[in-house]
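First the structure, then my questions, so here it is.
A single protein chain has been removed from this complex, and every other one stays in its place.
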Amino acid sequence: MKKYIIKRIIISVITLVVILLVLFLMLELMPGSPFNDEKLNEAQKAVIRAKYGLDKPIFVRFLNYIKAMLSGDFGVSYTISKNTPITTLLQSRLPISLRIGGQAILIGTMIGLTLGIIAAIKHNTIYDTITTVISVLGVSLPSYVFAMTLIYSMGFKLKWFPLLYQMDAPIYSSVLPTVSLCMFTVATVARFTRTEMLEVLGSDYMLLAESKGINSFHLIFKHALRNALIPIITVLAPLVVGLMTGSLVIEKLFSIPGIGSLLVSAIQSNDYNVVVALTFIYSLMYIGIMLVVDILYGVIDPRIRLAKGDKNE
Amino acid sequence: MNYERIIHIIFCAAIGSRMELQMERKQILSINDLSISFQTSAGVVNVIRGMNLSLYKGETLAIVGESGSGKSVTVKAIMGILSNNGKINNGSIHFTYQKDGKETQQDLLKFTKTVMRRQINGKRIAMVFQDPMTSLNPTMTIGAQIMEGMIYHYKTPKREAFQKAIKLLELVGITDPEKRMKNYPHQLSGGMRQRVVIAIALSCDPELLICDEPTTALDVTIQAKILELIKDIQKKTGISVIYITHDLGVVAKVADYVAVMYAGKVVEKGTTNEIFYEPRHPYTWGLLSAMPDLNSTDDKLYTIPGSPPNLLHQVEGDSFAPRNIYAMNIDLRKEPPMFKITDTHYAATWLLHEKAPKIDMPLELRNRINMMYKELSEGDQETMPPALNKELSEGDQEAMPPALNKELSEGDQEALASNKIGGIIV
Partner (left out) sequence: MSERKPLLKVNDLKQHFRINRRFTVKAVDGVTFDIYPGETYGLVGESGSGKSTIGRSIIRLYEPTAGEVIFNGVNISGRLSSKDTQHLRTRMQMIFQDPMACLNPRKKVIDIIAQGLDIHHLYKSKEERKDKVFQILDMVGLSNEHADRYPHQFSGGQRQRIGIARALIMNPDLIIADEAISALDVSIQAQVVNLMKDIQKKTNTAYLFIAHDLSMVKYISDRIGVLHLGHLVETGTKEEIFSNPIHPYTKSLLSAIPQPDPIAEKKRIAMNYDYATSGIDYHKGTNQHVSGQHYVLATKEELEKWTK
């Protein structure tokens, strides 16, 4: 198992370095420079360049770049809020996105798993059909449609929940955005769970477990789910990242001050540094989550961590 | 009339009633008039069409048949694990077992799934499945899978269950059992996995062990070892066994009693010796003849022409008739009932009706049996079943078994007598 984890970590690190390289080259190759103010003459430009280390050779600049990024120094924002260190911007926004994303994932997965299991057990009955309909809707309808519907019905008409995100009522006002966000997750997880459970339920080892006299509850949760979970986790990983990084649309709709809306603003105002910083954050999260998923595989599926040729054979 | 047949007849006739001396047999399972159908996308398939079978304590009953005969469905019905589209249309399965210190007999088909799981499955009746590569849960350790049943049914404390599991692994011939407890199924070979499945089955000391083609997927040398193991366990524990297979060689090795199934019905049943040395149903003849014989020098393999019937449609008359070279007119009109040959030997073929032409099994088969007979020691020869060969004198012919069903309509009686189709009279 240890060898497996170490291999995964090494690959993750290499991936990260490659991503940094790509980001760095993107910045290098972009036309123009941040200091093209016509008012500056050559000498002043040279001084500024030296200050920012822009006169050093490319290799050194790359290493400096890596150092900076990994220590959290993303530079400053140029257009959104002039000269504010990006880290400050992130500090307030990142936790909000993470929290709302986390809520969405948790609720979405639980509901999705439940629906999927029910659909698989009650295969070809009305419950199965209902789940399929929910899945199709959840996957096809864009999140803002849900958001709009919820805002209108529960926020406006019924006045159960506030229309916009409020800092002073963080959980209460995040209900609607969470629900809108999690529909896609519910749909995807339900569909996958149903397929995987059906396959597992039809397998020989389930029949043997049944012939042992194990009751339904244990059959599902102790025997079937563990085997069905592996492909489900695969699907879950990118979903988690997407949600954690804050759905751009939902954040805009509900005026949530998260990193999603930050990214939208940065793109709209050409604030390169912010865009690059956020891209890096997203990549870091993605790699991190994939690493966690890979390790989870090893925990759940012994065939992966004890491959043939290892000891114990 | 050949010389060898005469010797055989005389010998067997002389020791005629030896077979009657059976031990007092106690019935523990009886399947009565069982009828099962499956709902498929193509329609309703009648998989079991009226089955009667008994199992006695401490004995091994082999159910033989080809694919489609219904043998697997039968045992799944006993266990109550039929798939969802299966429906029990008729019949009962009576199982006699010990409960709370008393003996009780219940109809398993009347039990709900919950009751079956709590009282019967794994606890009193356990099952070994065909493919060891897929029968074990890939994400659970061997130890956990063996201990699960004990903990579940008897609330055995974990430490005790662990020790018992190790003993079971030793019983089924797995070396280094402590280490194996922590292994996962994919780390074991096919033969070892099947031993584990047997260990799981035995973990709750069941009274009945059902083996559904347990060695079909294994190499022949591993198969031999597993068969020995099952016989060994039976001797040690006195457990009763139902063994499903299509391999007659395996039946010869493990079974005390045999039931031959075809198209959802039992067509012949009897002791192993009776079935192998004195079979009466043309299908059984076909199965035995189609077995490749290591000792013969024949060049061509006997085959049963055609293929099993499609049970989607209602069967008219005898389901085996289209492939039966000994078929008579009556086989097309009416299904034969079970005719009694001895107390233990029954066959469902019109050939056993007193008015049917007297036909013996195919010559090659008769020769093969005679060869086997000659190679047995004297003591063994005496245990051979008595031959009820039709080429006996008139007086002997009258000793032919009476048909259980005497009420044949006029048309049927004519059909029986006319014998227009096939029918090779020796």
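Think of it as A and B in the order they're written, each chain with its own count starting at 1.
The rule we apply is simple: a contact is a pair of C-beta atoms (placed from the backbone, for glycine too) under 8 Å apart; a residue touches a chain by one contact, two chains touch by 3 or more.
Bear in mind the structure is a predicted one, so any value in this text is a computation, not a measurement.
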{"item": "Full-complex contact with the absent chain, from B:118, B:246 or B:340", "value": "B:246"}
{"item": "Positions on chain B where the hidden chain makes contact", "value": "66-67, 190, 219-225, 227-228, 246-253, 255, 272-273, 276-277, 286-288, 290-294, 299-304, 307, 372, 375-376, 380, 383-384"}
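Please note the rule applied: only the chains that are shown with their structure count from here on.
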{"item": "Computed distance of Cα centres, chain B from chain A, in Å", "value": "58"}
{"item": "Residue ranges of chain A in contact with chain B within the complex", "value": "123, 203-205, 207-215, 218, 223, 226-227, 300-303, 306, 308, 312-313"}
{"item": "Contacting residues of chain B [partner chain A, same complex]", "value": "79, 81, 84, 114, 116-118, 120-123, 126-127, 129, 131, 134-141, 148-149, 152-153, 183-184, 186-187, 197, 200"}
